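Beneath this line is the structure, given in structure tokens, with notes to follow.
Only one protein chain is missing; all other protein chains are in place.
And then subunit A:
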Amino acid sequence: MSDYPIWAIIALLGVLTYLTRFSFLGLVGDRPLPPWVLRHLRYTGVAVLPGLVAPLVFSPGSEADPVKIAAAATALLMGAWRRDVIQAALGGALVLAAGNWIL
């Protein structure tokens, strides 16, 4: 972790994220986004986060951990069902804790 230029990462990410928020309010103004751009932007969340999580859940290259997979499935399904982030995270954490305690 100490190999990273942490301050540069924070500053750059801060500026770039600010620019995404400032893009239309400050730069482009009152011009509608083309429909095809909007269509892509609607999927940024579901396009990045699952890809980031999948290798952590299934840990390719080593033995699959059934407790992690069960906890992950619980968090995802509870989130989809209850539409509540907190309940989903707690549900997943409970399964993880219970699974690790039993096994």
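Rule of thumb we're sticking to: a contact is a pair of C-beta atoms (placed from the backbone, for glycine too) under 8 Å apart; a residue touches a chain by one contact, two chains touch by 3 or more; residues count from 1.
Quick note on the criterion: contacts and distances are computed from a predicted model.
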Chain excluded from display, named as in UniProt, from "YgaZ protein", "Monovalent cation/H(+) antiporter subunit G", "ABC transporter, ATP-binding protein" or "histidine kinase": "YgaZ protein"
Hidden partner interface residues of subunit A, rising order: 1-2, 4-14, 16-18, 20-26, 28-30, 32-33, 36, 38-58, 60, 68, 71-72, 75-86, 88-89, 92-93, 96, 100
